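All protein chains but one are shown at their positions in the complex.
The block that comes next holds chain A.
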Amino acid sequence: MSIPATHTLLVKQLSKQLGFDYCGIAKAVPLDEDARKLEAWLNKGMHGQMKYMENHFDLRVDPTKLVPGAKSVITLLLNYFPSQQQNSDAPKIAKYAYGNDYHEIIRAKLNEFLFMIREKIGDIQGRGFVDSAPVLERSWAKKSGLGWVGKNGNLITKQNGSYFLLQH
C-alpha cells in the first residue's frame, strides 16, 4: 500500500474510534465557484448583521491560505439527533442545543484526533476547525463525498439526513 493510502486508512479508522459518524477527504484547493456564490450572497446583505461573515474572505475560500502548505481537507460529521422531545407546550429550542455545547465537545475530539494522528504518523501539520475559522463546511463535505447541499442549505446525507455538525 502506498503511503497516502496507509495514512488515509489510519485517518478513517481514528475518526471512527473517536465517535465521528462520517469522514470524507478532499484535496485542499481554492473553492472558486463557492467564492463567487458567497460574494453574491454577502453583496445582497443576506448575512444581515452577522458582520463576521465578511471577515477573512480570502481565507474562507482557500484552505491553502488558511493553513499554509495544507494538502488535504478532512471533513468529519457528528450526529446530534436527540432521542427525546421537548414538552409540547415549551418554547421551542433547536435540537443541536438540547445538550452541551458542540464547540466544546468537538474541539476536544479534534485535538485528540490530531494527537493520535501525530502519534502514529509523526509530526504532521494540521489544524482543527469547528466554527472557529472561516471554512465553507458544506462545500467540503460535498466535495469529499458525504452528501449534497439541500434547498434549505443543509448538508444532507442519503443514509441519515441532515442533523449533523460539520468540522474539519
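Points worth noting:
Operating definition for what follows: a contact is a pair of C-beta atoms (placed from the backbone, for glycine too) under 8 Å apart; a residue touches a chain by one contact, two chains touch by 3 or more; residues count from 1.
Basically, contacts and distances are computed from a predicted model.
Chosen from "4Fe-4S dicluster domain-containing protein", "Succinate dehydrogenase/fumarate reductase iron-sulfur subunit", "Aliphatic sulfonates transport permease protein SsuC" or "ABC transporter ATP-binding protein", the protein name that UniProt gives for the omitted chain reads "4Fe-4S dicluster domain-containing protein".
Hidden from this view is one chain, which touches chain A at 3-5, 7-8, 11, 19, 24-27, 41, 44-50, 71-72, 74, 78-87, 89-105, 121, 124-126, 142-154, 156-163.
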